[in-house]
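Structure below; questions to follow.
Apart from one protein chain that is not included, each protein chain of the complex appears where it belongs.
And now, subunit A:
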Amino acid sequence: MSAPVLKLVAQRIAMGLLLLLAVSVLIFAGTQILPGDVAQSILGQSATPQALENLRRDMGLNDPAYIRYLRWLGGILTGDLGTALSSGQDIATSLKERLWNTLFLAFWAAVVSIPLAIMLGLLAVRYRNGFVDKLISGLGLASTSLPEFFTGYLLIYFVAVRLQWFPSVSTVYEGMPLGERLSAIALPVTVLTLVVLAHMMRMTRAAILNVMQSAYIETAELKGLSPLQIITRHAFPNAIAPIVNVVMLNLAFLVVGVVVVEVIFVYPGMGQYLVDHVAKRDVPVVQACGLVFAAVYISLNIIADIVAIVSNPRLRHPK
């Protein structure tokens, strides 16, 4: 890689870190604005002013906000996310397991949906405006338009209850054999695939069609290449940047936006974990989850940017 590319990549990463820092300030400020503080949530109904005062002093809640923020940030940087107020468990430990589950589900959903979406997108371009194109687009849009819980319940009813092919309860746990794990997540992965497929597929189609207007495509056609060769060899590589962008956007959704699917299939991921703790006003956990989600979002976007930079021949081969 040449110097300008490295410089650009380094800039992106630095920007990302800065952004994450800004998000951490926002998260901290946001939880400060909430009525009541941690001491009050711990003591709940039985709070007396004296007990509140003692607890606040013990927890250092009387310090100015910026000192508490720095303390919190310091803890995170050293891997200490604190303990959950509701259960007294170490947040980092329980969060790690949940995050791992979420990433596992997102990974397999991505493994299925991304190649499928891109392939369907290429096919749609190849037969554009024909029957195949319309069929693919139509089905894709229909599956995206149906709410997740609806497709989820349909799958549960037909695949889990009637046919009994896959379980409807996707509880996974540590030490579960991979085969069982995959069978357990088959249904949620299907639902997630249906949800994200159309977006990526349509974007692939649009990006490639855009490139197809270029003069070099005409040249390739005149050379006598087959339509599929033109698309895969000449059009697709030049359309990678926008495609990667939309893929990353959907990946981020798979990580941070799947609470509904988790609830329906009883999947122990981050979403349910966050919602449970919001309901109990467990602020340290909510802060930690918010930060993790932000980090996932930002890093996926950095990856998209880097891929766009690296795949740009003008940056790879400067004059």
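Keep in mind that, in the parts below, contacts are C-beta pairs under 8 Å (C-beta built on N, C-alpha and C of every residue); 3 or more make two chains touch, one makes a residue touch a chain; residues count from 1.
Methods note: contacts and distances are computed from a predicted model.
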{"item": "\"Ubiquinol-cytochrome c reductase iron-sulfur subunit\", \"Lipoprotein\", \"Twin-arginine translocation signal domain-containing protein\" or \"Phosphoribosylformylglycinamidine synthase subunit PurQ\" - which is the UniProt name of the missing chain", "value": "\"Twin-arginine translocation signal domain-containing protein\""}
{"item": "Which residue of A:Leu26, A:Val111, A:Ala142 or A:Val278 touches the chain not shown here", "value": "A:Val278"}
{"item": "Residue, one of A:Ile27, A:Ala84, A:Val189 or A:Val283, that touches the chain absent here", "value": "A:Ala84"}
{"item": "Option touching the unshown chain, where A:Ser94, A:Ser137, A:Ser183 or A:Thr232 are the choices", "value": "A:Ser94"}
{"item": "Where the missing chain touches subunit A, by residue", "value": "44-46, 84, 86-89, 94, 98, 153, 156-157, 160-161, 164, 167-169, 171, 173, 263-266, 268, 272-273, 276-280, 282"}
